[in-house]
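Structure provided below as structure tokens; questions to follow.
One protein chain is absent from this view; the other protein chains keep their places.
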Amino acid sequence: MLTAIQILFLIFVPFLFLGIINRVKAVWAGRKGSPLLQPFYDFKKLLRKGKVISKTTSIIFKIAPTVNLSSIIFAFLILPLPSIGSVISFQGDFILFAYALGLAKFFTVIAALDTGSSFEGMGASREVTFSTIVEPAFFIVIGTLALLTGQTSFATIINLLSASAGYTILVKILFAVSLIIMILTEGSRVPVDDPNTHLELTMIHEVMVLDFSGPDLAFILYGSGLKLVLLTSLLADLFIPVNVVSVYPLIIFMGIIFLTSALIGMIESLIARARMSHVPQFIFLMTALSLIAFAVVIFFLRGGL
Amino acid sequence: MNYFFSGVLLFFLAGVVTIFVRKDEWKSIIFLIAASGAQILILPTLFSSLIFGNSFSAAAIFSEPIGAATLRLDPLASVFALIISAGALLAAIYSLGYMKHYYGGKYSLSAFYFFFGLLISSMLLVVVVQNSILFLIVWELMSVSSFFLVVFENDKEDVRKAGLYYLIAMQIGASFLIAAFSWLGNLSGSYDFASFKNILSAQNYTAIILFSLFFIGFGTKAGFVPFHTWLPRAHPAAPTGVSAIMSGVMIKTGIYGILRIILLSGVPEVHLAYAVFIISFVTGIVGILNAISQKDIKKFLAYSSIENIGIIGMGIGLGMLGAAYNIPLIEILGYLGAILHSVNHFIFKSMLFYGAGIVYQNTNTRNIEKLGGLIKFMPVTSILFLTGAIAISGLPMFNGFISEFAIYLGMAKGFASANVSLNIFMLIGFSGLALIGIMAMVGFTKLFGIAFLGSPREPFDKTPHEGSTALILPMIVLSVFIFVVGIFPITIIQILNPVLRQFNNINIEQQFSSVFSLYTSLTGAFILFALIIFIVFLIRVYFLRNKKVEQFKTWDCGYQAVSSRLQYTGSSYSLPFLELVAEFVPQKTVVETQYEIFPAEAHLKTSQHDFAERLFVQPVLKFIRRFLTMFAWIQSGRMQQYILYGLIFLVIILIWIFGAM
Amino acid sequence: MSNVIIILLGTTMLYVFAASRIEAYVKTLALQGIFLFLLVILDINGLSWLNIAFLVLETLIIKGIIIPYFLLNVIRKNEIGREVEPYLSQFYSLLIGSAIFIFGFVAAFWSSKIEAGIKPLYFGVSLVLIIASLFLIVNRKRIITHILCYMMLENGIFLLSLSVANEMPMLVNVGVLLDLFVGVYLFAIFFNKIQSMFDGNHIDILTDLKD
Partner (left out) sequence: MITILLFLPVLLGVVVLLSSKREITRIALLLVPAVYLIIVICIWSGINWIILPGWLNIYFSFDPIGIYFLAVMTVVFSASSIYSLFYFKEHNVSPQKEAAYTVTNFLFAASMAGVILSTHLALMWVFVEATTLSSALLIYFERKKSSLEAAWKYIYICSIGISLAFVGIIFLSIGSKPVGSLFFSDLYKHASQINPFWLLISFVFVFVGFGTKVGVAPIHAWLPDAHSEAPSPISAMLSGTLLNTAFLGLIRYQEIMVSAHQEYFSNSLFLITGFLSLLISAVFMLQVKNYKRMLAYSSIENMGILFIGIALGKLGIFAAMILLVAHSFSKTSLFLTSGNILHLYKTKKIENVNGLLKKDSLTGWLWIISLLSISGMPPFPSFIAKFLIIKAMFTMNLGWLAVPFFILLAVIIYGMGGSVFKMSFGESNFDGTNSKLNFSAYAGQIIILVLLLIIGTNIPDMILNIIKNAAGFLN
């Protein structure tokens, strides 16, 4: 029962997630704002539409959205979730998790290059540039978790993590912050990127998908929403026990997700979009934080260097 | 074993025969036939050694200095012999198509095939010979023959330069080996590898120095930083078939050597293990950084070979660490990752080189800034190239992931150990490998996206077309292997079991079974992944059914005068990233423009330098040259001066004697 | 008596150091030849008469007369400049020469102390001749002077061989062979060639082969 709810929740929450963000922004701006499910309506509309594709494009452009979406879904299967657990779990599965997202990125990027548009090439180059900072930082996070728990698969790590206490709270908070930075980067939100500016020159992710239309665009949008949720659930996993199948973890989980979306909305409305040249420093904050966390763990776990 | 040797001989003879054949295409055909025949002779032996873990050995009696030489084909040797002979066959097929446009030309194909055969046979001997002098002889033969292949297009000045640079680099590498082997020969009183065991396994300074000598010697061949500088020069210079052999196969003999020495030296010394690990890590970073900054496809691939050697080395270092700290699982995973990645790198790197060769043949340029939109002209080649690119970026369902996964997991296992320094180095490696991986993705999205996608940045002088069957076939075969290894890794891991047993015979079995089950579950995951992709694709098809799909030009944001010159170029694509790491990729920018009211055309030239070369190699060369030119005045042509040298010399010695008295 | 001759032989070298004319060199060469001849007949015993005769012939006729005469002809014939053209000025070479001289006598003294069984004065003076002529070879610019100095070097060696003549007579003859071969060969063949082929006879013109 709970599992079914969870699955349904996960399928629909991406729309809600974006909706909440927009609503929060609207509220901060003093507007009424679009309905919470607006993204869902757009999605439906897009699915109904036909599509226009560029003459320059090739097969890559056609398969990219599919690969993108399915790798994100696949990543979901690896991540342990309340009242579902992790469908696929083996030693080192988090490597597969990261690389599945890598595959998604790979195809998004070459699809952007496929159109031969200078804007999309620009977006692609920025995307990969920033992920060169995010990726190692994420592995530091994972590595530190493995160090902390002495385990090498998501499920076991998360289980032990929820059980652990004491200084681990500090570690968890550090990780929470760095994961939020990761979410802002990968989900291309302010201050890294502004999804709904009207100047292509300043975009990253949005500019990469300029040429998609119809169901493909729908897949892309849904995919990016899903990615946000995915990373947010990883954040949530830090704080809730996933191995116990009961209502509370599930509720807390949902709560965290909604809170995060609201938080992102607040950030977007409070902070201005950073200059491109300053973005790397911001993302590098993630690396710094996770390194601090690593140091902390080494210090406490191994009793001082 | 005899079959093996007759195969080796066959390669050599094929090369010799081509000297006496008049018509050029017959040379290619004869060599191809010989190569395939050699497979029939060689492969059964290799597989019987790999599957049943047998090791064959033979003895050859030479006269005095060499003495009796043992030749042993154990599983480790078999793995590399497998790469070599398979690579030779594929290269032979490829050359059948690729050398066509040299037929009747100014270059001698006989020389090409002769040295090709010599190279293959000497490489095959390198992995089996177990006698120092004989080993060095075949090792040098390998370098020399490959040198002649590098300078195949020898009327080009830069090709000759590259060749000479390569030859000298090999000489320097070999001299380290000569020193190490001769020293060992003194210590053990024999030239047989088996007799080196107890000297190398003794954990004293001698053993450490010896190992370092060996590592530098073999590392020069493999292309570890800072001994990598010959690689980006030599590999692009050679004809593509050979570049594939060199980059995919030959540098692996260096890896083989290092592994062989590790086998001989038993439990490695901890600091050595760390050193290997860190050097490899640096190698990986330097390699991929330079790769990203390249415009020349083949140079790019050469640098990416350096990167992959780095990854292999990290695997080796990991294995050594596992052995040193006595953590069998890490040891197994490390060596497994290293050997597996050697095989994988052979697969996708040869493939990429073959693709690059087809592009070069069709467009007469290796500069990706001039290319674009090739996927329209040569779809099959492009898709195969894409396969290789994804594989080398180590993405799941392709073989690159399999080996990197082993190394990742090994390092993750390192976190469980209570040793702080191990933990820290593991974290460096863990995030470092991730960094290398993502940078590889940057590089190969650039390479593929710019060269094959979009629209041509400059008009081709003749419209490119699909490569001929002989050119495509090797790539198809390799792509099959990519997916077999990528999705059903247990097949090859099963084969590698005997090799790993050589490294750690005692408690391999349960570790190995755990690794085995791990990879089985990985296969499961991949199948699920494929399933998901399939379903999502069905959904897409469902939504796209009877919808009208318009073709229109790319969205230009309202700017009407779009030309293909406006596309993002490779350098502009990699610029933001290179700016982040500007310290490590020093870039020289030359702007030629005239500042007038109506400025005419302007030019901007950018060129990157290999900072590792600047840091480690060039100063040494500069110093040696300056030091030697200090003595240039000696041969002045004045006779009195000459006599004076003699007298001064005489006087000095006399003073020395009287001092001694 | 013989000692006086030897001393005189040594002092000829000093004269060479001081001299600035080619003819002076040639004359000195002739003089040395005659001195050596006197030494042979005065001082050498225990050699077969045949050997003595041979030595006499060599020293008096060849060293003393033929070679100098021939050389003078050559010099007069293809009007070679008269100056010897040293790198160092005569003054400094004279200083060095006397230093060599002193060294020679020190060596003679020393060799008389140790029981080497050699004639000290022969030993010292021969050293003087050898070292001095080597110094002159390095110090003078012209080919003709090179040849002359080489002759003096040979005289020195001859003297040295005389110092062990009584034990090793064979060596003396070998030393003579050296004269006959090289000496004659050197200038008779090559010097004339050089004269005919290169105008002027500076050693400086022979510096085309270099790196």
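All chains are identified by letter, namely A, B and C, in their written order; residue positions are counted from 1 within each chain.
Simple rule for what comes next: a residue touches a chain if its C-beta (ideal position, glycine included) is under 8 Å from a C-beta of that chain, and two chains touch if they have at least 3 such contacts.
Here the structure is a predicted model, which is why all the values come from computation and not from measurement.
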item: Missing chain: touched chains present in the view; value: B, C
item: Hidden-chain contact residue, picked from the options B:133, B:356 or B:518; value: B:133
item: Among B:100, B:160, B:501 or B:609, the residue in touch with the chain that has been omitted; value: B:160
item: Absent-chain interface as seen on chain B, which is shown; value: 62-66, 106, 108, 133, 136-138, 140-141, 144, 151, 154-155, 160, 163-164, 167-168, 171-172, 175, 178-179, 181-183, 185-186, 624-625, 628-629, 631-632, 634-635, 639, 641-643, 645-646, 648-650, 653-654, 657, 660-661
item: Contacts of chain C with the absent chain, listed as residue ranges; value: 116-118, 130, 134, 137, 146, 150, 153-154, 157, 160-161, 163-164, 167-168, 170-171, 174-175, 177-178, 181-182, 185-186, 190, 193-194, 197-198, 206, 208-209, 211
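Simple rule for what comes next: only the chains that are shown with their structure count from here on.
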item: Length of the shortest touching-chain route, chain A through to chain C; value: 2
item: Centroid comparison with chain A (C-alpha atoms), farthest chain; value: C
item: Maximum inter-chain contact count - chain pair; value: A-B
item: CA centroid of chain A to CA centroid of chain C, Å; value: 100
item: Chain B - residues contacting chain C, complex; value: 632, 635-640, 643-644, 647
item: Residues of chain C defined as touching chain B within the complex; value: 87, 134, 137-139, 141, 146, 203-204, 206-211
item: Interfacial residue positions of chain B with respect to chain A in the complex; value: 372-373, 375-376, 379, 383, 386, 390, 393-397, 401, 405, 408-409, 411-413, 415-416, 418, 420, 423-424, 426-427, 430-435, 437-439, 441-442, 445, 448-450, 453-455, 518, 521-522, 524-525, 528-529, 532-533, 535-537, 540, 543-544, 547-557, 564, 566-568, 572-577, 580
